[in-house]
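Working notes, structure below.
In this view, the complex is presented without one of its protein chains, the others remaining in place.
As written, the chain order gives the labels A, B, C, D and E, with residue 1 at the start of each chain.
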Amino acid sequence: MKNGKLQNYIAYVDGKFVPQTEAKISIYDSALMFGDMVFEMMRTFNHEHFLLDEHLERLYAGMKFLKIPEPMSRLEMKKLYNETMEKNADFFDEKEEMRPLINVSRGILPIYQDVYGQALKPNLVISVFPLRWTIGATYPNYLNGISMYVASQRAIPADLLEPKVKNRSRMHYQLANLEMREIGPHAWALLLDTDGFIAEGTGSNIFLVKNGKIYTPEGRNVLRGITRRYVMSLAEELKISCEEKNLNVYDLYQADEAFVTSTPYCIVPVTKINGVAIGNGKPGPMVTKLLDFWNKKVGVDIVGQVKYYSETGTQSSSNPFVELKR
Amino acid sequence: MKNGKLQNYIAYVDGKFVPQTEAKISIYDSALMFGDMVFEMMRTFNHEHFLLDEHLERLYAGMKFLKIPEPMSRLEMKKLYNETMEKNADFFDEKEEMRPLINVSRGILPIYQDVYGQALKPNLVISVFPLRWTIGATYPNYLNGISMYVASQRAIPADLLEPKVKNRSRMHYQLANLEMREIGPHAWALLLDTDGFIAEGTGSNIFLVKNGKIYTPEGRNVLRGITRRYVMSLAEELKISCEEKNLNVYDLYQADEAFVTSTPYCIVPVTKINGVAIGNGKPGPMVTKLLDFWNKKVGVDIVGQVKYYSETGTQSSSNPFVELKR
Amino acid sequence: MKNGKLQNYIAYVDGKFVPQTEAKISIYDSALMFGDMVFEMMRTFNHEHFLLDEHLERLYAGMKFLKIPEPMSRLEMKKLYNETMEKNADFFDEKEEMRPLINVSRGILPIYQDVYGQALKPNLVISVFPLRWTIGATYPNYLNGISMYVASQRAIPADLLEPKVKNRSRMHYQLANLEMREIGPHAWALLLDTDGFIAEGTGSNIFLVKNGKIYTPEGRNVLRGITRRYVMSLAEELKISCEEKNLNVYDLYQADEAFVTSTPYCIVPVTKINGVAIGNGKPGPMVTKLLDFWNKKVGVDIVGQVKYYSETGTQSSSNPFVELKR
Amino acid sequence: MKNGKLQNYIAYVDGKFVPQTEAKISIYDSALMFGDMVFEMMRTFNHEHFLLDEHLERLYAGMKFLKIPEPMSRLEMKKLYNETMEKNADFFDEKEEMRPLINVSRGILPIYQDVYGQALKPNLVISVFPLRWTIGATYPNYLNGISMYVASQRAIPADLLEPKVKNRSRMHYQLANLEMREIGPHAWALLLDTDGFIAEGTGSNIFLVKNGKIYTPEGRNVLRGITRRYVMSLAEELKISCEEKNLNVYDLYQADEAFVTSTPYCIVPVTKINGVAIGNGKPGPMVTKLLDFWNKKVGVDIVGQVKYYSETGTQSSSNPFVELKR
Amino acid sequence: MKNGKLQNYIAYVDGKFVPQTEAKISIYDSALMFGDMVFEMMRTFNHEHFLLDEHLERLYAGMKFLKIPEPMSRLEMKKLYNETMEKNADFFDEKEEMRPLINVSRGILPIYQDVYGQALKPNLVISVFPLRWTIGATYPNYLNGISMYVASQRAIPADLLEPKVKNRSRMHYQLANLEMREIGPHAWALLLDTDGFIAEGTGSNIFLVKNGKIYTPEGRNVLRGITRRYVMSLAEELKISCEEKNLNVYDLYQADEAFVTSTPYCIVPVTKINGVAIGNGKPGPMVTKLLDFWNKKVGVDIVGQVKYYSETGTQSSSNPFVELKR
Partner (left out) sequence: MKNGKLQNYIAYVDGKFVPQTEAKISIYDSALMFGDMVFEMMRTFNHEHFLLDEHLERLYAGMKFLKIPEPMSRLEMKKLYNETMEKNADFFDEKEEMRPLINVSRGILPIYQDVYGQALKPNLVISVFPLRWTIGATYPNYLNGISMYVASQRAIPADLLEPKVKNRSRMHYQLANLEMREIGPHAWALLLDTDGFIAEGTGSNIFLVKNGKIYTPEGRNVLRGITRRYVMSLAEELKISCEEKNLNVYDLYQADEAFVTSTPYCIVPVTKINGVAIGNGKPGPMVTKLLDFWNKKVGVDIVGQVKYYSETGTQSSSNPFVELKR
């Protein structure tokens, strides 16, 4: 990786290209007043932007739900996105993948519009940094699986705060992560919804495998992850049954296998729940099957790439929440 | 008012004094990732900072609950706050009051710490602007009272997202405001909690008056406003019974009077609920009594000041949410 | 009692005085379409209309909440009420008490207004019949107390259907009564609210006595009975503590005494809950104390009067719901 | 239409045929005491009574659930129904359709049985009036679609008040309609259930279309409309997937199309939710496809008929709830 | 039956074989402190232990969930189970079937470990007695069906107390049974969950039949009975649709047939709900079909066997809860 400093990367911020350390939002912006911002984070495989249209579709769906005016058409935004990526192209050699980010906020609160000296309009930020920063230290997760614990923090029901809108008003995820600090650096949070069903991780969707079939919570009180949907389509192609269903923690105890999905990590095995082994306590064959198929689809050895990053230095840890404990 | 542009005001941001248009937060800050920021907004009476210690106490309570490390001691912060106010003193002649703001976020996410080129630490912003910007157009509210409507959006219960912590993860307030847009510019949102009790406005506490006694919702699924507590203390001094109680919308329909409280507005009468008059549909004697007593305490004619602002030009509207409809 | 047939009594119906068998409502009236009607039922003591103003106040409060236009002023209605009573005066000798009734519905649905041949307006019915019809067979209840059973039917929470508005949309009371039929003619329904607290009977409020203090459920998911409030005022005069409180069924099991209140019955002891004796299983001293005081206030021996009715023939049974089982 | 006055139409009421202005219920009837009445409203296509057996089945199911004794066998009732229709046949020329209505209540309350001068028995009313009165002004709804808003009023859960029983204890529907008055005459109420899922309109079922598939809420906290089931059967014949599913408001925002169903209107497009366009904001191809198929089935141009009614005079408005605002 | 006294049967208790009257647990055992014990009860057909592996699987699943250490491997337990059966073989002639029982508790509480004079370890009990004792008096149930009533006691949600773990902390089942005592000896309890859906009986699963299809509640707030699953597999083999679904009490009222399942009883028809006939109020053809098929599978006339027990003397009643009323 040529470049380890954020300031060298270029971001599009509200009409201009600037160093990413200048990618900032006014404290008078609705984003900082209410968590009133939608966003998407993507990744590449061999520099191909993976499922970009799906991410943009969800971004515009979120703006519609929150009634944030569209800063530009979807086509124009895609063009601007590509332009931003090109400006950063030199920082990514063929071994590096990109981790792009789009933020859209409603902009400066109306109350400040006259004094702010600019028209009232939504605020768009596009940036990118190396995927390595996010996943570089996570190789052990693929080898051993991660350990999840049911947090006392519950997921907020969709009629109170819609998790299907990828928004920034989600202090409760942070609080669940902070709970895990008390258990230890190995612990990942699992949220139940207020009905007592398994909902999601704090940034990932969960699946379990029982008797050769895959199950995942109904897309109700969870972010409907784009990776979640992709894994469902992989299963369909592989003729593996994959069903959305109300799941109890009991079902996870009795599962043969479990895994979480997210854009940067793709698929990570879960091998323990509340300190007890799931199945034989080791990553299982379904994860391997799905990852192998995925590797073929995108022409990248997903886990191999993580291993390479881990061997060539990185800046993060296997559990991104561990440093919260300072 | 000497100065109508934000850029002329000075803010303390992360160690430096800068023009307020530079009061910005990195998109990699936890504040913008999770709504993970606590804040306080104050006001002055005759340039005296009103209940500043109470605001600081709540700010530190929020940091403790969210486990945000304290950026400095409470004493040091107060000193810095005063320093910031002094730097802006010239912009406030004797007729103008200040509207100061303190933000504390957890800072850059750990995942970006190595690349961001700075140590991992909480982020502090202190700023101030004229109170006139917030309340200058609200004179009609005091004359006629405001009209509240029960939103379909409910307050989020305290065990899911603690409203007593004044934090920035509150998209649901914004959604309730957006609902009101459909009713009209005169409509203010009233949130019920998930038990069906009256909770709060989106930034104010609510009180009702019945047979000479004052009632307000229990301090449970609401922000425990500092003005709310102050009004309770005024009532106590005036020997008026003021009780925290579970209240239904029915109680509001049957009330003799109702009002909301907040730091910038102090006390604003509520004269309609869901389109129906409360009492005789006019501001009532209890509001007058409380405001008169408050005026005496702080040596300012609160409503008179708002009238003056409205007659001398301002930048906001009587309902700060009306411009949301652009 | 001079007169045992309904047809002899006169009712005011929508502008005219008619025999009570003609006191009818169109099937196109909102009352019959939605249960969209408010009502009050009163009683007299020595022909004095007891707490009439309080009943009228609640009637008008209900109209306000349901946005039913007022058919006339409160004063005019009182006049019309008295006029209706006078027209029936001959049927009530000095031993008989009256059981008057006021109904107000929104009137014919707008959809039928053009074809119905009359202006769109609320519909008012005032009628009266002998109290004896309601309470004449209930003397055993005062002697032995009644037996209540927790129904599987729960009270509907106030934010879904406001029980404090005395309205006709209350099929759930009927369903609770129908449940009791399966236990036997001695069984009276006790409703819990959805929080699991004791709410009310199907037409009565409940109180319990423990260590000399009286407790009754908070006025939340219940009709705030006018007799309930009157009993609270009696207690206050007698310097007996009477507190509104969240009560569990457990509290009723552990009570020393319990009783229900309603307009026609005044106070009836409850001596069993779910088949188990409350206290010593007999009517207790608190009921006697309250009734004695009440007797003095109104100059009527309340229980003696019921005894007299029972000895002189009546048309109802001790449990008005038993005949449901036909 | 020959006849615009209700009094000319004949109703069967409790054993007699009378002018419909005499179709009335005693104030001592359980229907007016508790909303304790079941009913069905039908319509014809070319004078054929559509799905009459299904309506009668649901009517008898409701009586069973509420334990209202059957006033006669289903066969006898059908005979009486037909007789009533024949008595009104002259009022319906070939362009007019009928809107029949059956009401069954439990009858006079037992407490009044001795004095009422008649045996205790359920009360049956059968009537009919022109469909034009209901739908004559609704042509714009088919052209432009209707606009729905999520009401703050929630649907009452089935375990508290069973919506699958078509009964008259439904003040909460009226309250939701009254909420819409505050938004404007264009607004139709959409009820969520207490789990936050989409339930129903106040008298209609809702469907959405996404990627060529149809979805409707599970038949749980809703009236299981006969038109709802018919539309599901149309979809099945047309080989279009139609699934019952828990749906969030988010799903409606993201739908390609939406529509409501009810007996008189058949299918009406929904083109806006909370003020935001669904799909392209216009009635979509699925509604057309279903209506075309339905037209063929019944030999009536459903929308054409509504258009004809609108052009030849009518008594109702496009939103039957608008006149509520008087 | 050779032997009518419990003391003659042999039980394995904590390492020893003893008379069953000695099958006891210390009051200091976690089982008696917290209801902290998992168990299984089996039955034989022609002395073949039916679905034993499935029962053992569920037993070990419960231990895992409750984190009770396994006292031995599943294979060892099976061996010990068989050994226990053999020791009792003489008491079972060819007409008698066995009713075996396995209990595993966590053992003596740690606090007592030093004083108790034995190592801290889980406690295992295996016993067996004649099936006749459980089902010998239940022949009328098969002939006439049983009558179920919705209890006011609700099922405890799975996230509060997991019903899928067959454990001994279930006072609430007992409380539901005690409610039924008040209705009469014919009444069996039906539990709703807190969402208002049908959950289960107090020791049985419930199914309903509508239009030739079978439905049973989702396996969520219920014990997932081994007989429940077996009946689902019988239906599958018979090509009868059998679906898990959220069911309301309304669905039971409208069902053509209903039945409950449990290990000792297999399948018992339910012919009344809340006092109202289901279908024609008689056991229906689906129960016959399933039982016939089951008979063939196991080579036993299930109902015939119960009839035989009833004719040759027994010790229980048709409703095992009736004696609760002593």
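What we mean here is this: a contact is a pair of C-beta atoms (placed from the backbone, for glycine too) under 8 Å apart; a residue touches a chain by one contact, two chains touch by 3 or more.
All values reported here derive from a predicted model rather than from experimental measurement.
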Partner chains on view for the chain not depicted: A, B, C, E
Residue of B:Ala61, B:Leu80, B:Val276 or B:Val298 touching the missing chain in the full complex: B:Ala61
Selected residue (touches chain absent from view) among E:Phe45, E:Tyr60, E:Phe129 or E:Trp188: E:Phe129
Chain not shown: contacting residue from E:Phe17, E:Tyr112, E:Phe293 or E:Tyr308: E:Tyr112
Contact with the hidden chain (one of A:Phe34, A:Trp133 or A:Tyr149): A:Tyr149
Of B:Pro157, B:Gly225 or B:Pro283, the one touching the omitted chain in the full complex: B:Pro157
Residue ranges of subunit E at the interface with the undisplayed chain: 4-7, 11, 21, 23-28, 30-37, 66-67, 69, 101, 103, 106, 109-117, 120, 125, 127, 129, 133-134, 153-154, 156, 159-161, 167-175, 178, 194, 315-317, 320-324, 326
Residues belonging to subunit A that touch the chain removed from view: 149-152, 179, 181-183, 192, 274-275
Interface residues of subunit B (partner: the chain not displayed): 61, 64-65, 67, 157-160, 162, 164-165, 195, 218, 220
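As a convention for this text, only the chains that are shown with their structure count from here on.
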Smallest count of steps, each to a touching chain, taking subunit A to subunit C: 2
Pair with more cross-chain C-beta pairs in contact, given D-E and A-B: A-B
Chain ID, smallest distance between chain and overall C-alpha centroids: D
Where subunit B and subunit E are represented by their mean Cα positions, the distance between them in whole Å: 59
Overlap residues in subunit D, where contacts from two or more other chains coincide: 67, 159-160, 192, 195
Topology of the chain contact graph, where touching chains are joined (line, ring, star, complete, other): other
